[in-house]
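To keep things clear, I will list the structure first and then write my remarks on it.
Note that one protein chain is taken out, while the other chains of the complex remain in position.
Letters are used for the chains, namely A and B, taken in the order the chains are written, and counting of residues starts over at 1 for each.
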Amino acid sequence: MLRYTLLRVLGAIPTLLLVVVLAFLMVHAAPGGPFDDERVLPVDVAANIQAAYHLDEPLPAQFARYLSGLLHGDLGPSYRYRDYTVAELIRSGFPLSLRLGVLAMALALLVGISSGIVAALRQGSMLDRMVMFFAVTGISIPVFVVAPLLVLLFAVNLQWLPAGWSGASGAAKYILPVITLALPQIAYIARLTRASMIDVLGTDFIRTARAQGLGTKVIIRVHAFKPAIMPVLSYLGPAIAAILTGSVVVEEVFGIPGLGQFFVRGALNRDYTLVLGIVIFYATLIIALNLAVDLLYGVIDPRVRQR
Amino acid sequence: MKTSAGLLLLILLLAIVGPWLSPNEYQATNFDAILQAPGTAGMHWFGTDDLGRDLFVRTLLGIRITLLVAVVASLVSLIIGVSYGAIAGYVGGRVDAVMMRFVDTLYALPFIFFVILLMVAFERNFLLIFVAIGAINWLDMARIVRGQTLSLREREFVDAARLTGVSSMRIIFRHIAPNLLGIVAVYVTLTIPQAILVESFLSFLGLGVQEPQTSLGALVDAGVNQMEGAAWMLLIPAALLALILLSFNFLGDALRDFFDARQSQ
Partner (left out) sequence: MSLLEVKHLNIRYNDVAVVNGVSFKVSRGESVGIVGESGSGKSQTALSLLGLLPGNAKLTGSIIFDGEELANKSNKKLDRVRGRRIGIVFQDPMQALNPYLRIGQQLRLVLLQHELANNKDADAKVIAMLQRVGLPDPERQFRAYPHELSGGMRQRVMIASALICEPDLLIADEPTTALDVTVQAQILDLLEELRDDTALLLITHDLGIVAGRCERLLVLEAGKLIESGATTSVFSSPENPHTRKLLAAALRTDRGEIQEPNNGKTVLGVEGASVSFRNAAKDQLVAVADVSLSLRKGETLAIVGESGSGKSSLVRALLGLIPMRAGRAVYAGEALEGPVQSRAASQRRDLQLVFQDPVSALNPSLRVSAIVGEPLLVHQAKLSRAGRSERVIAILKKVGLDESYLRRYPHQLSGGQAQRVAIARALILEPKILICDEAVNALDGTVRQQVLELLKNVQRESGLSIIFISHDLAVVRSISHRVAVMYLGRLVEIADTAKLFSKPSHPYTKALLDASPVPDPRVAPVRAPLRGETPSPLTPPSGCAFHPRCAFAANICVEKKPALRDADGSRVACHRVDEIDLRISMPGVKTTASPGR
């Protein structure tokens, strides 16, 4: 297990480095600098700006400067929010995004896994078909379609829930964003759990357990649950990435001042350092969470543990 | 399966010939008919937007572009994914290990953010959307093809062919490729909706297709801004987008069940 952990942790380092190099190159290989599209500046002012952002240095030097900053948690200044550093912006936006993401993930796991199991146990029933139809629908319909539709229905027409973020108070304002964010994941996890539970229920060892007279509850809880959620576990990584992606849309639609909104604004304003910083931050987060999932895999499956 | 396939064909047909059915132009603005609700007035069957542009034509154009991006992107991912996966699976051993390690590494990356970065850096180049989306989606295809190739290669009929001296080329094309077809067909069908999702996501954020061109994602984005007064601007493109995605997913699932059943025979 120690060897396994160590290998996994070491394996994540080159991935991280790749992320930084790729992201950095993408931004710096782009034609034109960040200030190109602004009004024509006097030559000396342009040069001053270039120097202030170290854009006059050769690329490797810029990269080295960036990397060493990165190691100290410094992602450089923002091009557009001139009084803030990228790190400050991330610190201000991330907690809210994190809260939304965690709530959505928890909801997705809870609802997804339980409805998947119920559907698997009643395979072919009306209930099963409904769950599956909902699942395909949930996977098919993008967040940016669901979000405005929910707002239209619950906030604009029925006026049950607040449509926006600012001005709204209490927990109510979380409901729509979290549900929107969780819906596609609920759908995917339900489908995954159902398929895998059906597979597991068809295995010989479940037949053995049934032949031993263990009731359905014990069989599901003790024998089938662990193997059945393994695919869900390996989906956690992509799910986290999907929730991060979704949060960009959700924050935009609901006007939530989270990291996603900074990201979209940054992208639209061509705020290079901010976008670069957030991409690297997101990537690091996802890689770290993937690593955690990998290790969790080892905890649950005794065969993996022994490697 | 037939319903989904039929529906998709119908939508495709409409997207191709549809714009000729209407007298309106997609980019023509008409400030006398702003935010007109769907109806027959001025032949604006889907109504007009805040610039008075005809939404019927714009929606069909949006479908056209959405499908075009998705199909081209899927082809890109098909070509990269199948060749990459087939090589890794067939050669096996260390080459396979290295190639798949690379795929795993890419898997861990939040690709969509890279695409956005790319869009920012390269000024929303339309061609880039194809490439970027294809570059995301080939990973799944590569994994699946590789797994299938690997298991086919281990099958004894491949050994039997090698023993009689059948060439590698012939083994690949006669013994392995035909047995991959089914699964590749399934995954192409499932890749198309994913590509549509990515494209419309980018367009929704304003990072994809640029005005006056449009796509379903861009139309939904415009609809969100007007949804309190002109719900049709949101509902029509949203419904069509959902319908297309649903149809592809249902079709893909049905195809998968079909091939699974055939394989287990």
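By definition in this document, a residue touches a chain if its C-beta (ideal position, glycine included) is under 8 Å from a C-beta of that chain, and two chains touch if they have at least 3 such contacts.
Note that the coordinates shown come from a computational prediction; the quantities given were computed from them, not determined experimentally.
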{"item": "Among A:Lys173, A:Arg194, A:His223 or A:Arg270, residue touching the chain not depicted", "value": "A:His223"}
{"item": "Touching residues on chain B - with respect to the absent chain", "value": "155-157, 159-168, 174-175, 178-179, 265"}
{"item": "Absent chain, residues of chain A that touch it", "value": "123, 203-205, 207-216, 218, 222-223, 226-227, 300-303, 307"}
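In this section, only the chains that are shown with their structure count from here on.
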{"item": "Inter-centroid spacing, chain B versus chain A (mean Cα positions, whole Å)", "value": "21"}
{"item": "Residue numbers on chain B that touch chain A, as the complex places them", "value": "105, 107-110, 112-114, 116-123, 193, 197, 200-201, 204-207, 217, 220-221, 223-224, 227-228, 231, 234-235, 238, 241-242, 245-246, 248-250, 253"}
{"item": "Touching residues on chain A, where the partner in the complex is chain B", "value": "12, 14-15, 18-19, 22-23, 26-27, 29-31, 136-137, 139-142, 144-145, 148-149, 151-152, 156, 237, 241, 244-245, 248-249, 252-253, 263-264, 266-268, 270, 272, 275-276, 278-279, 282-283, 286-287, 290"}
